[in-house]
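Here the complex is missing a single protein chain, while all its other protein chains stay put.
Let's turn to subunit A:
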Amino acid sequence: MRRVVVTGLGLVTPLACGVEKTWERLLAGQSGAGPITRFDASHLATTYACEVPLGDGSDGTFNPDEWMEPKERRKVDDFILYGMAAAVQAVADSGWMPTDRDAQERTGVLIGSGIGGLSSIADTSITLKEKGPRRVSPFFVPGALINLISGQVSIRYGFRGPNHAVVTACSTGAHAIGDAARLIQWGDADVMVAGGAESPICEIGIAGFNACKALSTKRGHEPEKASRPWDSDSDGFVMGEGAGVVVLEEYEHAKARGAKIYAEILGYGLSGDAYHITAPPPDHEGAERAMRAALKRAGLQPSDVDYVNAHGTSTMADTIELGAVERLMGNHAGSLRMSSTKSATGHLLGAAGAIEAIFSILAIRDNVAPPTINLDNPAAETAINLCANAAQAGEINIVQSNSFGFGGTNACLIMGRV
């Protein structure tokens, strides 16, 4: 089987726009949470979220003008803008911008989203109701469709290979990277731009997740402390937004052009719970099967894993995941580091698996595990080092990134140092 490596990274997160700035703030234990500013949320059960910091582009702020022309930006929902910004960063980082047709045809795009253009759909339905069908914009549909990130990126760079998108709720980003790696392994492409993007911080998004009883509601006075995976005072997840995109490349292809290689995609496992639309089963055996499947593909043992980036959303599901990881790791649990970076970024839904794969890759690069912030009173005892409130330095060669989504869809990525 052809080997697949990561040669480019791109991030737009609530901590910052850009890979290094986000990573620096993540390691420093900063939180991306704050009061919702995008719209008036005062009437909602949840009034805070992890918003991407807008600004002129300096000091890690996100300046939309840097990533899409105003004329084009007006026609797309924010999840496409975030996806494009992360893709542009990743492509630039990889240095892979072929101009000859053959190379373009061997380069594809697979960027997904959990929900897609939620606010565009909500706004347009109001236009339809108030002004009638003749006022529905011709850009409504292409601006809201999930696969239009992949479409827009392919148009910008002339990437004419496989053009695809994943939609598996909060597992989207991990599935996108895993599926894209397989397209390279099977020879459908030599290079794939892969990841996830999401922009769910709008009235209907918060109201919808509030109705599911999924969001934290009790920390309006201190939003930065609201996302607290494995803590006994957690009361739901904090909504995030942004995008994570990687450039995946066949190993020999990357080596031949002298590309910078961050890590190798060693294993990818998938499973379904067949249990409930929003909740995992009490033992989350489906998650365990996805992790075992990924390790089997990688040809590794659980004891080979140095760091796990958990799904860890700051809900009742955290300790269930912890139990599944403990069963998988057995005696190795005591020497394992695991953290939930959602404690800092909030939950980016369809982008979560992609940004967390990138954090896992950076953990290999810098031999440091990012912290789980706000872990003050653990809800469960465990032998696993949950990296409470401080980044933990130490050799990291093999990492595992878990992602689980509504509908009972599980994905696990195993990545390693090359």
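Please note the rule applied: a contact is a pair of C-beta atoms (placed from the backbone, for glycine too) under 8 Å apart; a residue touches a chain by one contact, two chains touch by 3 or more; residues count from 1.
The definition used in the following text is that contacts and distances are computed from a predicted model.
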Options "Cytochrome d ubiquinol oxidase subunit II", "Peptide/nickel transport system permease protein", "Acyl carrier protein" or "Nitrate/sulfonate/bicarbonate transporter ATP-binding protein": UniProt name of the undisplayed chain: "Acyl carrier protein"
Among A:T61, A:S137, A:S303 or A:N367, contact with the omitted chain is made only by A:S137
List the residues of subunit A that touch the chain left out of this view. 69-71, 134-135, 137-139, 142
